[in-house]
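As structure tokens, the structure follows; a few thoughts come after it.
Note that this complex is displayed minus one protein chain, with the remaining chains in position.
Now for chain A:
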Amino acid sequence: MSFVEYGDTIKDGDTAIVFLGHESMFPVKVQHGTVTQTKYGVIRHSTDLIGKKYGSKVTCSKGGWVFILHPTPELWTMNLPHRTQILYSTDISIITMMLELKPGSIVCESGTGSGSLSHALIRTVAPTGHLYTVEFHQQRAEKAREEFREHGVEHLVTVTNQDVCKNGFGVSNVADAVFLDIPSPWEAIGHAKSALKAEGGRICSFSPCIEQVQRTCLAMEEYGFTEINTLEILLRVYNVRTISLQIPDLGKAAEDNSSTGFDSSNPSDQGSPCANLQQGTVQFKSGVPLREVVGHTGYLTFATKS
């Protein structure tokens, strides 16, 4: 297994994802002799994991069961240990497409943070591309290096511990794309431009505040970037539910026992509302929005160097 190549069976040293049920999962480092505690009981790596097919159901000691999943950057994003606020797959998706990333692309990123975006970028540019990621926090930089090693992708990424605003990305005229997620991106636009290839490339800056966006757009214009465009993207999830709504008692029109307005003897053509007069309800399927959703992550500003 690796984050950039699928494998079929679980091996010693793999990072696997233990799936317990609805949106409940966690990563685990597979190791001979180790055990992992879950609310369903114990998982013994040597007997329950190693050699099993990814996607298998594993029964734990208390009788409950879990699924073991092959890691992907998306699953990693949902389960990684946060050292900073991270980017989620919704933003990551549009960033990847708008930066035109693909196998072979050279990308520069700062700051590395918790490595959420980094893993996704590495996956996209593999096997022939490279990620140059810059992190000014020494421990975070080291932790990132460690994780990339554990996940079998260290050959695709270079982590540099420095301040991108002062010292740039450590490379020049090689990048197809640059990504900035730092407090003062306008201070790094010049460095971004020199990291990008002479014949052109794409840049993206992520900022939570509009004031940051304004300063960044100005800087991009000053440095000759074109096609400057700012957008935001939000995810709306729907829960699929069968809903039953009660039919109100509106009384009777006359003294006879005929049913009120809603005629249940005539089943609907569409098949969706299905009246159940005995219980006085109508059932239908609905995609129900969540009660609370993410309303803002950050503004994404894209531009082209030509």
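Everything below uses one rule, namely that contacts are C-beta pairs under 8 Å (C-beta built on N, C-alpha and C of every residue); 3 or more make two chains touch, one makes a residue touch a chain; residues count from 1.
Here, contacts and distances are computed from a predicted model.
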{"item": "Choices \"tRNA (adenine(58)-N(1))-methyltransferase non-catalytic subunit TRM6\", \"RNA polymerase Rpb4/RPC9 core domain-containing protein\", \"Very-long-chain (3R)-3-hydroxyacyl-CoA dehydratase\" or \"Ribosomal RNA-processing protein 43\" - which one is the UniProt name of the chain not shown", "value": "\"tRNA (adenine(58)-N(1))-methyltransferase non-catalytic subunit TRM6\""}
{"item": "Option touching the unshown chain, where A:32, A:62 or A:285 are the choices", "value": "A:285"}
{"item": "Residues belonging to chain A that touch the chain removed from view", "value": "4-6, 8, 19, 21-23, 53-57, 67-70, 72-74, 89-90, 92-94, 96-98, 100, 102-106, 120, 123-124, 126-129, 176, 197, 199-200, 210, 213-214, 217-218, 228-245, 283, 285-287, 299, 301, 304, 306"}
